[in-house]
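What you see is part of a larger complex, with each chain still in position.
Chain naming follows the written order as A and B, and within any one chain the residues start at number 1.
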Amino acid sequence: MQHLLTLDGMPRATVVELLDRAQHFADLDGDADALHGIAICTLFFEPSTRTRMSFQLAAQRLGAHVLNFDVSTSSARKGETALDTMRNLEAMGVRGFVVRHHDDGAVAHLAAAARAGTALVNAGDGRSAHPTQGLLDMLTLRQAKGPDFATLRIAIVGDVKHSRVARSDLHALRCLGAGDIRVCAPAALLPDDGTLDGVRVTHDLDDALAGVDAVITLRLQRERMQDGLVDSLEGYHRDYGITAERLEGAAPDVVVMHPGPINRGVEITDEVADGPRALILRQVANGVAVRMAVLERLLAA
Amino acid sequence: MQHLLTLDGMPRATVVELLDRAQHFADLDGDADALHGIAICTLFFEPSTRTRMSFQLAAQRLGAHVLNFDVSTSSARKGETALDTMRNLEAMGVRGFVVRHHDDGAVAHLAAAARAGTALVNAGDGRSAHPTQGLLDMLTLRQAKGPDFATLRIAIVGDVKHSRVARSDLHALRCLGAGDIRVCAPAALLPDDGTLDGVRVTHDLDDALAGVDAVITLRLQRERMQDGLVDSLEGYHRDYGITAERLEGAAPDVVVMHPGPINRGVEITDEVADGPRALILRQVANGVAVRMAVLERLLAA
């Protein structure tokens, strides 16, 4: 495994090994030294302080040297191509790249041009994939519900169409053999690209939540209003917002996840987001552990 | 002591312990390892490269992992609340937060919501407090004048009304039992909120400086002109600027301090700022030592 670009098609054994190693780092709660002296660069063509910092902490905990290159705000890029930027950093000795890009496939395109010893981690490209988010969601589910995904009933609620998180979650859930996956969103926020093959789709939130063990709530980008895909935040919340009342139809020990940042009162109420069913901060914590496992796997000698 | 929010009401013994430890770090002039593997995040809602770097160096010298989050320029915050930002970073494993905020009380508000193991340092909130500045000013005074504050005569000159530096200095000076504190400013720049209780107030700079051992000059924000609180920089300098001539009425070994950045020729002349009485760069040096002492106290195992 030279790069981590997607979870689509990853062998189940590899996913399980990464989750096991991430659990080790989550239990360790401290520094390892696996990447001592290795240089890693976060290369973000689309800004995200939160994801960047999670990777940065993971790399620091492994003893790596970390560089941060926020290409979107850099005044210094001077028209250089993404490929030339990567090749220059490779030449400086950077061994690992954590890349976020607004275009589908952009990270794979860079990876195809990388040197033999270089590793790329896709930190989100377009709507395609965000594999470390998929892994951290699986780790969080496994901690809460145990390792047998076949008996799990899971609802994914919200803007699946534009969500790389949803796609990576679906890749991972299928890989781990999740038994019952439902997707719930207004029609305008559902993809028509094969993403939902084998998944039960419903527009009725109560139907989606009936008896589920876990709800994965997706972020609603506010620009969906301007796109005309959503009429109003109030309407969206009424029909698709996760509330304590709506969760009454779910399993008694249902857990609720969200990739953040939360639009409070839109996708989810404060009561749920800050309540005992929410695993949202656990997801964030697992993010560092998963990224340590991934960086170690790709870059340790 | 979980957090450092203000010097107001801090026991004198605690202040002295922090100053003693800071003096140790000032003498050491090198690295310690007290915070090895601890993650610290500077979280600045109001930008300040200088203060951020002082904290960053202090944290690096203690062996910590440092993250910098300049919230004011982050394009990635996406409407997330300050509280959610802190909680996410806590979940990632950040143990210490160095927070600057434009609103009075904002740092205390965050601290009230922090986890048991989390420590916040107020790096300046609104007009309220800037406790590490207060401590570094006391360390600087103690180095110059010895540990007996009771015999000291001190003038604070300038915009006390809008100054968190002045408030923290007054808290610390009272705590250490300073005998004679005078405040000098135009009426429009004097607070009416109890800040000056027990302090002698004068609008006459010569009166304020008569026989003093130390002058603490405050920065004049240029927006005070737009507020109409100050007529002109020239007029301010004539009436309240610290010059060699004005200092003739002070004690022969008077020292002059300023929190920086200096408006040269406004609050202070070049001759004084760069002359032998100025302790301004000593204050900057002591800032790193004081911040090491504070971070160690709050975060070391």
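Rule of thumb we're sticking to: a residue touches a chain if its C-beta (ideal position, glycine included) is under 8 Å from a C-beta of that chain, and two chains touch if they have at least 3 such contacts.
All of these numbers come straight from a predicted model, not from anything done at the bench.
Count all the copies in this homomeric complex, not only the 2 that are shown.
Copy number for the complete assembly, per this file: 3.
Here is the rule we go by: only the chains that are shown with their structure count from here on.
Could you give the separation in Å between the centres of chain A and chain B, each centre being the mean of its C-alpha atoms?
41
Would you pull the chain A residues touching chain B in the complex into a rising list?
Residue list for chain A touching chain B: 29-31, 47-50, 52-54, 56-57, 60-61, 72-73, 222, 260-264, 281-282, 284-285, 287-288.
Residue numbers of chain B touching chain A in their complex, please.
Counting only chain B, the residues touching chain A are 36-37, 39, 41, 65, 67, 69, 74-81, 84, 87-94.
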